[in-house]
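The other protein chains are all here in position, but one chain of the complex has been omitted.
Take a look at chain A:
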């Protein structure tokens, strides 16, 4: 044990840096003035395997291999080196891109092997220098994104027939082990030194925050007392004990490593329902323009109103009938409305979350024909067995979940000419509040049809939240009658009074009150503490049962952020500050 200890810590300090692992979240909060709030120009989330600096994606038949080989000099911002396969947001943006492309561009891939491209180390987790130099907001957003990508990997294993297999060719510590935990099967090389570990608590005085604690017990069913022991032991656990404790699924001697990984990958591939001879759909570059006060795509625009601290987002519905057959969906590929609008919304959410932290309120509108939205929904639901259709619906589900965990106040404005129906009703249901205009705007087009909302089949199951319930089910948690009433009105275009009565919208002001009510709601929101709002919204958005996802985004993230701010982590004598200095942290021993 002492030998292992020496090895692990030696590895860390031997590199002459603090590059050891912390979970994405295991972020040391540096109490010195933080000068670099992150990149000055907007971070983009669009990339392509041909431009990856940190990953190799290779595909051989049904097996894809994602090799993490982080370019030490390739950090997103200057000021740190990504040693020991540690990662920053730039590394994770590539991972996210790969996960997405595997699903859409590679229907033939049934197993994704995640492995490392370095000797002796698989991945050391999030880069501590990077975290130390980042603002709190940057770190929290970074963790959120990495969490979402790991959830997306699990979603692929569970629902796409694309199983993720972690092939840990060296030590996986902190965020590195957490990445493995997001895979369905964990293989660890047995070289008598490689281990898996969550050293955040003993070494840094914080928690692993990319789902590690949750997945160890909730997903892998490691017994809680063993998990406790494991998480206090900085050198981690390797070899047979790691298997016995269920921390990994198998350990493989080095000589048989590649062969065994290939075997295992092939086994998983055999059980997949993915099609045999399907052609993938290329995720072509998004048609996106960004100026200081506007982000626009083909179907989505956001006006950035810095004075009022809000982004006014408009999502446009389809402008034509959906293709008549599922073949038409394949033919349209990335142009198919649902896929296109989802990609754009996804990119916008990531952009605004990362680059526009002071736009604290998102005002959501839709524009278009609700009947067309429902027609696209119907096409998708009629062909749920088709692999591409399945991927599109799953992607929409994941994107809406992003909205759920977004730390912005979301207000949906349902006005004449909008198309809050079915899949596009979901953003309104994800909102913290919604306003539906009763009647029409008399000074606009008095002959316009009043705004409506329509519950459709997409609202009744295919797009669950992280808590496993539909947004309607969450909205009406504990009120079966209200849920039944809303469900019974599915298909009806509901005007404001009906929608308000059924509890589908918050308020239904008329023309006379509209402007003032909306103005005051937005202004008032902007005046509250952003932190308290984030907490309030996160609590109210997730009524109902806990799941691994809700625990990660709620419980784990909240504890982690609390610990960061405590002097025992970030104070002058805190563990984060003392780490790497050769001195011990001096803890305030009082329990809180």
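Operating definition for what follows: a residue touches a chain if its C-beta (ideal position, glycine included) is under 8 Å from a C-beta of that chain, and two chains touch if they have at least 3 such contacts; residues count from 1.
One rule holds for everything that comes next: contacts and distances are computed from a predicted model.
For the chain of the complex excluded from view, the name given in UniProt is "Benzoyl-CoA oxygenase subunit B" [choices: "Two-component system response regulator", "Benzoyl-CoA oxygenase subunit B", "Outer membrane lipoprotein carrier protein" or "ABC transporter ATP-binding protein"].
For the chain left out of this panel, the touching residue among A:384, A:488 or A:520 is A:520.
Set against the missing chain, the residues A:75, A:370, A:456 or A:509 yield one that touches it, A:509. Touch with the hidden chain on the side of chain A covers residues 507, 509, 512-513, 516-517, 519-527.
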